[in-house]
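Please see the structure below; I have some questions.
Of the protein chains in this complex, all but one are displayed in their positions.
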Amino acid sequence: MNYLLHVVVLVGLYTCLAASLDLLVGQTGILSLAHAAFYGFGAYTSAILSVRLGVPFVYGVVAGMAVAALLSFVVSLPSLRVHDDYFVLATFAFQMISFNILNNWTALTRGPLGIAGIPVPVIFGWSIRSRFGFVALTALFAVFACVVVARITAGPFGRVLRAIREDEVFAQALGKNTLRFKVVAFAVSAALAASAGSLYAHYITYIDPKSFTVMESILVISMVIIGGAGSRWGPPIGAAVLVTLPEALRFIGLPDPVAANLRQIFYGTLLIIMMMFRPRGLAGRYAFKE
Amino acid sequence: MILPQAVLNGVIEGCTYVQLALSFVLIYRTTRFFHLAHAAAYTVGAYLFYGLVGAWKVPLLLAVPLAIAGAGALGCAMELAVYRPLRNRRASSLVLLLASLGLYVVLQNLVSLFFGDNTRTLREGTVREGMLILGARITGSQVANVCAALSFVVGVWWLLRYTRLGRTVRAVSTDPELAVVRGIPVESAILLVFSVGSALAGASAILMAYDVDLTPTMGFQPFLMGVVAAIIGGIDSIPGALFGGLFLGLALNLATLFLPTQWQDTIAFGVLILFLLFRPQGFLGTSLRRVTV
Partner (left out) sequence: MEILRCENLRKTFNGSQALTGLSLELPTSGITAIIGPNGAGKTTLLNILTGFIQPDDGRCFFGCREITRLPPHRIVRLGVGRTFQDLRLTLQVSVLENVLVACPNQRGERLLPALLRVGVAADDVRNQAEAIRLLRFVGLEQKGEELAGELSYGQQKLLTLVCCLATGAQILLLDEPVAGIHPEMAARLLDLLRELRDTGKLVVFVEHDIASVRQVADSVIVMDQGNVIAQGPPSEILDRPEIIEAYLA
């Protein structure tokens, strides 16, 4: 039962990550390889604040989101002006150096040793210690992320994003400052990823840079794609599929490293297959047509 | 670290970036999408070489061309199995990029499965000191690296300018739609750049194989540096790759005179952002147009 609840928590966490990435990929049509970096910034901000300074959980989450949003401007402002390919590259580079910083700035992050002893979250005097508690908390975070994305998507803001997705020149000719929209969407997506990071940090109580590499970014991208980009059910479905199916591999009794490789091969292959045969994914609305 | 050594290191390191920028530019110019799985050609080239020399004890003279051919073959396989079918379905460049992510993940993990995640090395153990030139030291393999970079650039330039296939590639790079209309064998051109480009990436890896450790994730960092160098030089310019690679190598190594080496990636990123802000077409590239209006 504990194990099952753990899987549910993971699904909730990744729903948060996938929904926030879908705002970029599915709604705006821009790809970011830096999602794991913002996930990591949220985790590390929360961890450092709570372990070193005793900052309560909620403030740590907000701080993490603010840090991520601010750092997102470093990538988005120079690169979103130029060319979509360049933006992907810039996010890739940003992801690589974020890992570099987390791994090398040992004074702040303790580098590869990671940060341990992250306290359990305390919200309004309630400590969340049990699995059930975390399931509830994760559900809250996941729902929050989905609602934020849905609110943005359903209204005028989302209309402009979809216009940008299909034809940015058209959106500009209608008087929209497309750069502003893309930068804001990117910042929101980064902030939500960071909130998932904070949750992760307080759940596992230990974090190290290895959880926040570009491979993690690609995993979240796969969830968005496989679940289906541009729809509100795509991200949760993608998260559920890519978390639970590989977990089933454990029960076949493969040695751990081999299982880890096979999991990644699984979603890598699925990604390729989806692109070939069903670009709009399982439940998506956006098929990345030219 | 004194200035002449830093400059020389910059040139040497730059030459690796030149090779990677060159192979990436060759592919990008012709296909116009961000083929991230190129990093896998680098990794696979290194591991093939390691397997041939280290495990099977194949003589160097045979191992090098075999490993390079292997990397080239991998490039062909990626094009034939994934990219070509996708292009036939009129996939957008975003779709191709996503497929290349999937490819990379699969390939990196296959390397992991076969060779394990542990660091492998071909280094002998003793650090050779290198010859003294103009106040700085350079080893034999570093000289080979520089020579290789120059010959790759000259080779590719000659290939594109003076051979029939090369001219085909240039036609496709300049205007793919017009090339199709004119009956130019676009698919062959693309296959060629994938094989040559991936082979070059593999060769770069082999040149570094005695100086770096092999891990399944080894491809990312050099690939990223190669792409940054390509942007600095101008992402659709072959001579730009030479320029950009050397520039990046020098910039990073001169920076180590003032900053600790672990911040190299950050400096490279900083350089990239500066170029994106002020000169996105790089030194020698043609002016970027997002879309034609």
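We just call them A and B in the order they show up, numbering each chain from 1.
What we mean here is this: contacts are C-beta pairs under 8 Å (C-beta built on N, C-alpha and C of every residue); 3 or more make two chains touch, one makes a residue touch a chain.
Since we're looking at a predicted model, the values are computed, not measured.
The missing chain, though absent from the display, is touched by one residue of A:Val8, A:Cys146 or A:Val160; that residue is A:Val160. Touch with the chain omitted from the figure is made, among A:Leu5, A:Ile123 or A:Val184, by A:Val184.
Checked against the hidden chain, the listed residues A:Leu4, A:Ala136 or A:Ala173 yield one contact partner: A:Ala173. Residues of chain A in touch with the missing chain: 148, 151-152, 155-157, 159-160, 162-163, 166-167, 169-178, 181, 184, 188, 286, 289.
Rule of thumb we're sticking to: only the chains that are shown with their structure count from here on.
For the pair chain A and chain B, the distance between mean C-alpha positions equals 29 Å. Listing the residues of chain A that touch chain B in their complex gives 29, 31, 74, 78-79, 81-86, 88-90, 92-94, 96-97, 100-101, 104, 168-169, 214-215, 218, 221-222, 225, 257-258, 261-262, 264-265, 267-272, 275-276, 279, 288-290.
Those residues of chain B that touch chain A in the shared complex are 33-34, 36, 82, 85-86, 89-95, 97-99, 101-106, 108-110, 112-113, 116-117, 220-221, 224, 227-228, 231, 262-263, 265-266, 268-269, 272-273, 276-277, 280, 288, 290-291, 293.
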